[in-house]
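With one protein chain removed, the remaining protein chains of the complex are shown where they sit.
In this document, chain identifiers A and B correspond to the written order of the chains, with residue numbering beginning at 1 in each.
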Amino acid sequence: MPEQPGPEEDVGPVDGQVEAPVDGPVDGEAPESEPEPVRWQLGKSHRKVDAMERMRGITRYTDDIKLPGLLHCKILRSPHPHANILSIDVSRALAMPGVHAVLTGEDLPVPYGVIPWTPDETALACGKVCYVGDGVAAVAAIDEDTAIAACEAIDVEYEPLPAYYDPEEALAGDHKINPYAKRGNLSKDVVLEFGDVEASLEQADVVVEGEYYFEGTTHGAIEPHCAVAQVEPNGLLTVWSATQVSHYLHRELAKVLRRPAHTIRVIQPPLGGAFGGKSEPFDLEFCVALLAIRTQRPVKCLYTREEVFYSHRGRHPMRMRYKTGFRQDGTITGVSARTFIDGGAYSSFGLVTTYYSGQLLCAPYAFPAYRFHSTRAYTNKPACGPKRGHGSVQPRFAIEVQLDKAAVELGLDPIELRRRNDIGPDGMTVNEFKIGSNGFLECLARVEAASDWGRRATLPYGRGLGIAGSTYISGTNYPIYPNEMPQAAVQVCLDRSGRARVFSGANDIGQGSNTMLAVIVAQELGLELDDIRVLSADSDLCPVDLGAYSSRITLMVGGACLDAAQKLRRKVRAAVAKRWELPARRVTLIDRKAMDLEDPSRSVSIVEAFQWAEADHGLLGEVGNYNTPKDRHGSYRGGTIGASPAYSFTAHVAEVEVDPDTGVVEVKHIWVAHDCGTALSRRIVEGQMEGSAYMGFGEALMERHDVDPGHNGVHIGPSLLDYRMPTFLDTPELHALIVEAPDAQGPYGAKEAGEGPLHPSIPAIANAIYDAVGVRLDSLPFAPPRVLTAIDDRLALEHAGELPTFKLGRGRAGLASARAAGGVA
Amino acid sequence: MAEALLSLRINGESVHAAAPAHWTLLEVLRYRLDLIGSKQGCDKGDCGACTVQVDGEPVLACLTLACAAAGREVRTVEGLGWSPEASNGCHPLQDAFDRWDAAQCGFCTPGILMSAEALLRKVGRVVTRDEVREALAGNLCRCTGYTKIIDAVVDASEMLAAPRDET
């Protein structure tokens, strides 16, 4: 094949182009030897593109940024849960040596909020404080010690006000917590009804009623929030922040600082975990920005762990009253839900949370009638917001326990009951969301088999298996602020050396989105992952992305990246095909080569292929876009909220051991099967599933984020000692079972994997506890005293003949003697 | 405030830095020596992100006074890459973590590596999953659910044991 030079041969001029200079190599000159084949494969396990530098300690997270003349910022916080600020005197602080500037609420008075409809907070308190920890003033000084001393020298006169810690009390209360609230302490009220719920419950053979309480939890990312700001010599304000939504931060900075967005650059350095806890602007970002402007020096603010707890935006406490109707065969006739949501002092994403608390419940089970009424109230607590599985982890707990109760009452296997209610693929939910691919039945089958579910019938007293299922969104169909622009956009460039660059606004928060982008580009262009440089989340260098929330990045940003990469692939194939005088469809890009599909011995290195393409098309750069389908949501007010291009599905089986003498619940195993569409990177998907199951497990058993109403609303333990995140020794064996039901909306069929796999954790454990000892834990967390009380109550009822003996004959003899020895009735 | 001159041994080399007496080893590493691999997560010994080795034992740099580390061998994650077991600047543990995707956000990883390296050195053979759990029980990770970390540490211990078995 003399006309098809191999990679070892000199290509020579093509189409009369000027020959390369002979006196030295040029960039991208054809390599001497056969290119090394790539080591990775789509859908298999492979390394991440940016993990090694993190493990070597080289990666610069936000707090690792060093700038000459750096000043340190500390924020003075309110010791009162609710108070008017009568006066603030900063003169003593300002007079201290080493103090460069002090800000108070009046310096940053423009209200903001991540949801444009609810701008109800200011960077620092204006006129009043709404919870213990609310920011009041900010100091920039030469070091942290000086800044702390200066904060202590700020004199604030407060007039304490009555505080509310319960949403229903707050709604009935006389004192308005948040001045931006429209009515009393109501933050958001949503009532939606689909079908005739009353009739559906009347027609039911069995109606299960339950009241559930989900105490709050927080994200617990190991990296505390941190921000650095600097004014460039040309006046550009640069803000580095440990955020997962750099674009929303950019917008709010422009708004609050009252300067055009083009005078601000936002950079998200590599991030040390987020889980939703960094998905909106926080006081520190505004403070360092304005302090940098005021002092004309770089300013950094690093939260203490305690401040991270006050910033919170974690899982909302919810009190949920559910009625669910079932026919004898286990099929659901209707669901009615009344939910009170404890919002804390600010809205955050609360408008969305309120909708999500009902809207995301309409799969994986079909039901013909559904009504939910969710009410979010302001309270004098750290503001709640989105935590992994935003708004739907709490109601998922309620409904999955409801299903379990029904299974017991109807004498059905709880997996079978779920199977009978499966909504299936390509259907429509009762609230008019269009479902695409759906692997829920396979998820159930996988956890059923892996957990050896059949042994459940013979497990002794104290041991139990529990099942729960769920669904979640792969991004939302509509952005947070209305606009006609694409939901995601990516720019990809090819280099004549055989490398590719991806420019993306997406925030890699540890979930691996940079790797996901590299995977897509490498797959389309036949490259090794190391051949690709992903530049992300820098507003000056990258196209806008909306951020790492609602599990949108793989589907949306991945989709945009695929669009760009495919355009480039077409150009490269065309250039090769032209030289080989073949139809382009015969050319593929694989293993760092362009290859003739019908004659695989004919190939050219990808370097040459890129050079041919660049010669034909000019510099190889393409943009890609992704836009959501606009025909998959409900045609009613609020019908867009919660609608997604594609839905993931999950099932968990948890195996627990409950100690009937102590109430201690030990989770031995969690099998988590998750339909992620297509797994692009197997171990990364497994890691998301394991991390999700872990996080739900911690929430179920030991994590508590709350304030103490009896003691001035102080946090019950704002530290990683008191907020108990499970350690290596506590965590069960986690078994990730990937299920693939590819969805036409996702790149290569991929859907989300970051949040969905958390949902069934808590109800699966609750249901396993019932299976073990016959008690229902309808309030979180399942702490030993609560479990023990429930066991005591059941034993008392059994003793009185009001309940049958649970698991009679299966290990109960030991219990009776133990109880007798312990002297407990 | 007055700063004292500290003479430390870090990753096998003598290092000098001026720092206030009340600074912790973590602060000196991060903000004086720019050894940023050791992380600040919880402020006070609750998370393990700051784990370094002092005289071979993993300890919390956030609760170690810098001046009390004088005269002792401090080892940080940056030093793993030039340990005898490393190849191409990469310790077998780091390689195993990379292959297993055991680092998600990577913020806890340097501390976990320092605890894990001490375990492998102390045990000197292939470790069990339970030994890993016990040894790493002071290091919190919020991303992974620990599974892949355990996989990676066991794998690394096998890699380290393999050449010895051959000889």
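Please note the rule applied: contacts are C-beta pairs under 8 Å (C-beta built on N, C-alpha and C of every residue); 3 or more make two chains touch, one makes a residue touch a chain.
Everything that follows uses one rule, which is that contacts and distances are computed from a predicted model.
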Write down which listed name, "Molybdopterin synthase catalytic subunit", "sulfate adenylyltransferase", "ABC transporter ATP-binding protein" or "4-hydroxybenzoyl-CoA reductase subunit beta", is the UniProt protein name of the chain that is not shown. "4-hydroxybenzoyl-CoA reductase subunit beta"
What shown chains come into contact with the chain that's not displayed? A, B
Omitted-chain contact residue, chosen from A:Arg724, A:Arg776 or A:Arg812: A:Arg724
Where the complex has a chain not shown, which of A:Glu168, A:Asp189, A:Asp205 or A:Glu306 is the residue touching it? A:Glu306
Touching the absent chain in the whole complex: find that residue among A:Ile148, A:Leu186 or A:Leu803. A:Ile148
Residue, one of A:Asp196, A:Asp530 or A:Asp661, that touches the chain absent here: A:Asp661
Spell out, residue by residue, where the missing chain touches chain B. 1, 20-24, 27, 40, 43-46, 48, 51, 57-60, 63-65, 67-72, 115, 134-139
Just checking the interface: what residues of chain A touch the absent partner chain? 77-80, 132-133, 144-145, 148, 302, 304-306, 661-663, 702, 711-715, 717-719, 721-722, 724, 726-730, 783-785, 788, 821-824
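Note that in this section only the chains that are shown with their structure count from here on.
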Distance-wise, how many Å sit between the C-alpha centres of chain A and chain B, to the nearest whole number? 29
Please output the residues of chain A touching chain B within their complex, sorted ascending. 45, 47-48, 51-52, 54-61, 63-64, 66, 145, 219-224, 270-275, 302, 304-306, 509-512, 681, 683-684, 686-687, 690-695, 719-721, 725, 727-729, 731, 733-734, 736
Residue ranges of chain B in contact with chain A within the complex: 1, 30, 34-44, 46-47, 49, 76-78, 80-81, 89-90, 94, 97-101, 103-110, 113, 132-134, 136-150
